[in-house]
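Note that this complex is displayed minus one protein chain, with the remaining chains in position.
Up next, subunit A:
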Amino acid sequence: MDLSTSHFVALLPLLVLSATIVVVMLAIAWRRHHSLTFMLSVIGLNLALLSIIPALRVAPLEVTPLLLVDRFACFYMALILVATLACLTLAHAYLGESGRSGYPGNREEFYLLMLLAAAGGLVLVSAQHLAGLFIGLELLSVPTYGLVAYAFFNRRSLEAGIKYMVLSAAGSAFPLFGMALLYAGSGTLGFVGVGATLESATGTSPLIQIGMGMLLVGLAFKLSLVPFHLWTPDVYEGAPAPVTAFLATASKVAVFAALLRLFQLAPAGTNPWLHDLLALIAIASILIGNLLALLQSNLKRLLGYSSIAHFGYLLVALVASRGLAVEAVGVYLLTYVLTSLGAFGVITLMSTPYSGRDADALYEYRGLFWRRPYLTAVLTVMMLSLAGIPLTAGFIGKFYLVAVGVEARLWWLIGALVLGSAIGLFYYLRVMVTLFLLEPNLRRHDAPFNWGQRAGGIMLLAIAVLAFFLGVYPQPLLDLARQAGIAALG
């Protein structure tokens, strides 16, 4: 296959990001400097973000059989890059200033690892071939092991890192085996080819079905869907807060986008067995995620369980897979990323600068409103948005999912969604009201006094305002998501 200029233009976001990684790596080798590394990473990410515009001009374009850069890929690339940018900004505050309080070890590699993981995400969202999917998945996961264990002198972080690595490696083995089976059954690894086989007579052969099933298991692991969710709370709790934010946003978005493309091009709906399996996973994730979150007293664990439930909600759109589904996933993922970044951002700023452990116990947030009103306002908006209450972006996302479910007449899933939301309210409200309770004596974990001036604080306020704005006037968001359709190239 010939590579022309337009192919390079289409790949530009990935190329710019890769170049940034090399530059950052060389810069670290040349001289360790926290702020310099941060600035280089931010500049690189912004350039990558800008380079999506020329990439959109040539989209949709197939770049090698592995990757397809279309509007869908561009939308999710932008989402991942923005999420990474936000996580880096949070991390900069979290790791602390050089020479003073903050993270005691080497800070610079943090940025390198996160950029690498983001590159994996970019590959993943544009993959149209199982090999591309696997490369992306691994490129996304392997740096994350390092990130989770980045605070390695904290036992919990190290434990979480090792746990994530072992389970994630096992989780990666499943799709690999599934791909082998699919290849054996269909003779191709492209999504479209697999889809054609699924629809043909050989699609019902056990080889293909088990292959698809194993692929689903692997991706479900990354998305922490029930019953592959066991790692989530521990890893969320153990990982440093900015890393948790990254895991909850960029990492999951990339995997879900890849899953969505796979299921759109190789429809699982034609296969009743897989369809039922997905529906079952969705219901289990919604109910179990919400139920387990009920009694958590650790905010990170709570958000971890709630993310299990949220991806259960998202599966409703995946099961429907027709009509509004792709659009709904776009809207929901964007609102979810916004909300999660806000919530984990508040935790990060509360734990800033790094001081051994994160401020993630719920009691540390008691009466926060009377001490840090703006930070509390952000977290309140985020909790309301996660619960899907009007005036917040989360409501629009939930509205979309219910619309998709009703359109596709998935009454069982809708029932689970309604029930799950009702259960979910309980713990979101619990967190919210904790923030407002009067607690005069507790002043242990405070965000730095000038948090509002810091980049992280301003960004959080912007996120909260955006979440509110999109909840009141969602039209631009809906237009954007509507544009981000999957190109059906042969």
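Assume a residue touches a chain if its C-beta (ideal position, glycine included) is under 8 Å from a C-beta of that chain, and two chains touch if they have at least 3 such contacts; residues count from 1.
In this section, contacts and distances are computed from a predicted model.
The listed options are "NADH-quinone oxidoreductase subunit M", "Coenzyme F420 hydrogenase", "Heterotetrameric sarcosine oxidase delta subunit" or "Carbohydrate ABC transporter membrane protein 1, CUT1 family", and the UniProt record of the chain not shown names that protein "NADH-quinone oxidoreductase subunit M". Only one of A:273, A:363 or A:426 touches the absent chain when the whole complex is considered: A:426. Only one of the listed residues, A:245, A:389 or A:484, touches the absent chain: A:389. From the set A:22, A:406 or A:458, the residue in touch with the chain omitted from the display is A:406, counting the whole complex.
Remark: the residues of subunit A touching the chain excluded from display are 384, 387, 389-391, 395, 399, 402-403, 405-407, 414, 417-419, 421-422, 425-426, 429-430, 433, 436, 438, 473-475, 478-479, 482.
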